[in-house]
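Working notes, beginning with the structure itself.
Yeah, one chain of the complex is gone here, protein chain that is, but the others are all in their spots.
Here is chain A:
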Amino acid sequence: MSAKTLFEKVWEQHQVVPESADTPAVLYIDLHLVHEVTSPQAFSVLRAENLKVRRPDRVLATMDHSTPTDPDEVFGRVPIKVESAARQVKELEKNCREFGIELHGLDRDTRGIVHVIGPELGATQPGKTIVCGDSHTATHGAFGALAFGIGTTEVGHVLATQCLLQRRPKTLAIEVTGKLRPGVTAKDLILAIIGEIGVSGGTGYVIEYRGSAIEALSMEERMTVCNMSIEAGARAGMIAPDETTFAYLKGRRFAPQGKAWDEAVARWRELKSDPGAKFDRVVSIDASKLEPMISYGTHPGMVVPISGKVPDVANDPVHAKALNYMGLNGGEPMVGKPIQVVFIGSCTNGRLSDLELAAGVLKGRKVASGVRMLVVPGSQQVKREAERLGLDKIFTDAGAQWRESGCSMCIGMNGDTAARGEYAVSTSNRNFEGRQGAGARTLLASPATAAAAAIAGKIADPRAYLPH
């Protein structure tokens, strides 16, 4: 038998009908994550065509994108301010009731960002195919799942048939050797990777992240890396499951139990690329050379090391357009640039370890005057765990706001936005124009860098602030 990549193994196990010259493969989907923004029109199609949800037991539904983070709004003490968002919430409640889907709704302690709760509940498992009407579905690839974002039409396809029509993508191995230095996080690593291969470098590929620096990462760090695969154009990013993966999953609500657990682990151990397996493309990165990274432009490939300068590129109108939007000049150092907003959260960096990292920087310090800092846990469970550790107190004592979970200022749909012209150091994943509010200027960075900026009131090297 020929040597296979991790991707090929998962793909082949899920072909209901293999692809041919005329038709794409019919690919079986093990887990379908559903949220309020990209699903209403899909349920409308089911209704119009008089179709049922084929496997409601394979659907995990929650609300996160347009939901409020203010506790009074979340728990119904006051109406949700954004009326259209309130309608979406109601619509998802209705759709889940009507089609027999369990909803982790606003009143549930299991609610959160869909890519945070899937792993947290143990629904995300090695070797599964996982889809969601959200491009950051790539996050779940951290467990050795084949996980990718789909559009609303395809959400309808999966609801009705539990399958998708897919052409087989190419494979890209990103080999990360060496060891990350202190103060350099998984977020810095993935920003550096995107800077290296470019925002369309992964288009048409599924990435497999591998090598010693990847193996050394915790599950939460692996999720941060895989999460931003789409920012390099790749629909999916995968990491082979190992002892770290199994230890994370054991005992979680949807993880196999007892004998089934042992069988699952035995099966999962086979999910790694065979020696000699061929990738369509291979890229190597030395982790030990990396610094904390920060974005300066209007896409996630426009990044520099924190000690770097805004690149000076002559005769490039698109580069000039980006710098004009950002209010930055070529040649200007990043460190020292005043900022007004700090956002800690999102499916990229809204998990417990991210909050711990930020709290470690903030402990005993104050958010600079004139800076508004928002800390939004990735899920209600993350929120509870953080509160048990007293992290909420560290944040609020420092002058930051502590909210209920959701996508919040990563996408700015719920009213959590930065104002026109404001600089927001954000642990989220996209610095596109207007992403965090019309005219807002996003600087993507790690939770440590974001917390350091909050204290300094300007872009700062987090390594000066980290506890020893």
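Rule of thumb we're sticking to: a contact is a pair of C-beta atoms (placed from the backbone, for glycine too) under 8 Å apart; a residue touches a chain by one contact, two chains touch by 3 or more; residues count from 1.
Everything below uses one rule, namely that contacts and distances are computed from a predicted model.
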>> Which of the following is the UniProt-recorded protein name of the chain this complex doesn't show: "FtsX-like permease family protein", "3-isopropylmalate dehydratase small subunit", "(2Fe-2S)-binding protein" or "Cytochrome c oxidase subunit II"?
In response: "3-isopropylmalate dehydratase small subunit"
> Of A:H299, A:K337, A:R403 or A:R441, which sits in contact with the chain we cannot see?
Replying inline: A:H299
> Per the definition of touch given earlier, which of A:P56, A:G105 or A:G204 contacts the omitted chain?
Replying inline: A:G204
> Among A:T110, A:T152, A:T177 or A:Q401, which residue is in touch with the absent chain?
Replying inline: A:T152
>> Using the document's definition of touch, tell me which of A:I239, A:M326 or A:M413 contacts the absent chain.
In response: A:M413
>> Touching residues of chain A against the unshown chain: what are they?
In response: 16-17, 21-24, 26, 28, 37-38, 40-41, 44-45, 49, 51, 54, 65-66, 82, 84-85, 87-88, 91, 133-135, 137, 149-154, 156-157, 160-165, 167, 169, 199-200, 203-204, 230, 233, 235, 263-264, 267, 299, 301, 317-318, 321, 411-413, 420, 430, 432-435, 438-439
